[in-house]
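Taking it in order: structure first as C-alpha cells, then the write-up.
Missing here is one protein chain; the remaining ones are kept as they sit in the complex.
Per-chain numbering from 1; labels A and B assigned in written order.
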Amino acid sequence: MTKQHANWSPYDNNGGSCVAIAGADYCVIAADTRMSTGYNILTREYSKISKLSIVHSALQMHDKCVMASSGFQADVKALQKNLSARHLIYQHQHNKQMSCPAMAQLLSNTLYYKRFFPYYSFNVLGGLDNEGKGCVFTYDAVGSYERVGYSSQGSGSTLIMPFLDNQLKSPSPLLLPAQDAVTPLSESEAVDLVKTVFASATERDIYTGDKLEIVILNASGIRREYLELRKD
Amino acid sequence: MRLLTELLGTPTEADLGVKGTTYQSQLPELRLKEKKSRSSLLLSIQETSSIMGSVAESQRTLYPYVTGSSVVAIKYKDGILMAADMGGSYGSTLRYKSIERLKPIGKHSLLGASGEISDFQEILRYLDELILYDNMWDDGNSLGPKEVHNYLTRVMYNRRNKFNPLWNSLVLGGVKNGQKYLGMVNMIGINFEDNHVATGLGNHLARPILRDEWNENLTFEEGVKLLEKCMRVLLYRDRSAVNKIQISKITEEGATVYPPFSLKTYWEFSAFRNPAAGAAGSW
Partner (left out) sequence: MSKSTVDLPPKGGFSFDLCRRNDMLEKKGLKPQSFLKTGTTIVGLIFQDGVILGADTRATEGPIVADKNCEKIHYMAPNIYCCGAGTAADTEAVTVEAFENEKFVLYCRHGQLTAAITSLPYRSRIKSCYSTDTSEETSFQAEFHNFQLNYQGYVQAALVLGGVDVTGPHLHTIYPHGSTDSLPFATMGSGSLAAMSLFESKYKEGLTRDEGIKLVVEAICAGIFNDLGSGSNVDVCVITKGHKDYLRNHLLPNPRTYVNPNGFTFPKKTEVLLTKITPLKEKVEVIEGGDAMEE
C-alpha cells in the first residue's frame, strides 16, 4: 500500500489567547474558550484557565494563583495535572498553599524539565504575591520566565500585546531604584480593558473567539466573569 | 523570552529530530519494541549518523492499515446516542463490511472508535482488563464514563509521548448517577467534552448540522433522526462511508447496540440524470 498520510506529528496547535494584568491589590487573568485544530472548531466551551489547586479539605483558604494556557491542549492538560499534583503534595507537607512566586518557579522548572521534548504550551500565571500585590509571570514553552505587570500569550498575542503596551506602559526594568510593575488601573478598568482586547483580537485572529472567561483575584477571593465573543 | 519562537515556531518532527537529543537516543529502543509489537503500525527509522544529522536522514513513517470512518454522538434527554457505519477501509479499498465500532464498556459507558481497527481492538483489551480489576474490588462501586474517558486520555497521550500512537479518535459517552457524559480523545491526546461530538470527516460534515439542530431535550426518536441525517450526509460525501450503519444508546439502564440498518438515499435530481445537459460539448 502506498503511503497516504502526512508524516505523523506529536504536536498540534489548538489556538486561543490568554491575558493577565496585575494591579496594586488585584490580578485579572483571562482567556477565550475556543478550542480549534486547523480550520475546525473542536469545541466552543473549553476553559484554558486552571486553578492549579486541588483544595485540601482541611485547608479552607482561597486560591493564590491561576494559570491560563494556550497551545497544544494535551500538553497543557498534562502540565496542569502535574502542577496540581505537586501543589497537593506541597499542601500536605507545609500545611499551606504555595505562594504565587513559588508556583511561578515550579512552573518554570516543570517546563524546562522537558526541554528536549517540550510541552507546547504558552502560559501566563497570575495571582497575588505574599504582600497581596498583583503579580503576573509570563513564559515561553521551555521555561524562560519573567515577572511583569501584564502579559499576553497565544494566537492573538501579537495583536493584543501592542495595545496593552500602549495602554499600560510599564516602567522600564532598567530604572533605578526599581519600580513596581503593577498597572495604575482600577480593577474595573482592567476588566474593561481585557474585554476590549479580546473583542478586538476576535475581530482579526481566526483562532480566538466564542467566549471570554475572566478570573479576578483580590483580597476578598476569586470571582469569574464571562463575555460572549464572535463565533465566526 | 525570545527562545520560544526561535526554538519552536510550530514544532515539527524535523525540529525534534534535529534538536531532541533525548529523542534521538530513544530511537533504537523504539525500533526494537516495534519489531516485537503487532504489525498494525509501521515504524521505519533510518538512524541518523549524528545528532545534528539532516532532516532527510532521519525518516519515520507511521500510518494505519485498516481504518474505520466517522463516529457521531450526541447527548439526548435520557442519555447518549452514538452512530457509526460498519466499513473497514484498507487504504481506499473497502476491505471489511461488518466491523462493529461501538462497544459498551463496563456498566455506564459506551465507546465509539474511528481510525485503525487493530488499535481499537487493543484498546478494548486494555479496557476489559481495567473493568475486570475494578470489578474485583467488589465494593459496589464501578467506573463511570468520566473515569473511563480519563483513563483513555492518559493511555493515548502516553503512547504519543513514546512516539508510538494508537491511531484512533475515540468517543466516550455514558450516564452515571443521572449525569450524562460525552467526550472524545484523539491519537495525540487532545481531549474534551461537548454536547455533541464527531470524529474524522464527521467533524467537517456532521458538526455543522449538530450545531444548528441539536438541543438538550431531544427525545430518543428525534435524536436518532438527527444522527441519521448526519450519517446520510457522510454517506453522500465521505468516500469511505458505507450504507450499513449501527446506532447505539446508553442510559441509566445500560447500553443497547441496535442491529445494523441502511439509509434511504436520493439520486433523482434531473441534473444528475443528464449531467452534460448543462454543459454542451462536455461529457
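In this section, a residue touches a chain if its C-beta (ideal position, glycine included) is under 8 Å from a C-beta of that chain, and two chains touch if they have at least 3 such contacts.
Predicted model, so just to flag it, every value in this text is computed and none were measured.
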item	value
Residue of B:I99, B:I117 or B:I209 in touch with the missing chain, whole complex considered	B:I209
Sole residue of A:S9, A:S84, A:S99 or A:Q167 that reaches the chain not shown, by the stated touch rule	A:Q167
Footprint left on subunit B by the chain that the document does not show	201, 204-209, 211-212, 229-230, 232-233, 236-237, 269-272, 275-283
Contact footprint on subunit A, counting only the chain that is left out	36, 38-41, 155, 159, 166-167, 189, 192-193, 195-196, 198-199, 202-207, 227-232
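Heads up, the rule we're going with is that only the chains that are shown with their structure count from here on.
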item	value
Inter-centroid spacing, subunit B versus subunit A (mean Cα positions, whole Å)	30
Of subunit B, residues touching subunit A in the complex	1, 3-4, 7-8, 10-13, 16, 19-23, 60-65, 90-92, 153, 157, 160-161, 163, 165, 188-194, 203-204
Partner subunit B, residues of subunit A touching it in the complex	1-5, 7-14, 35, 37, 40, 42-43, 45-46, 72-74, 77-78, 116-118, 120, 122, 138, 140-142, 144, 146
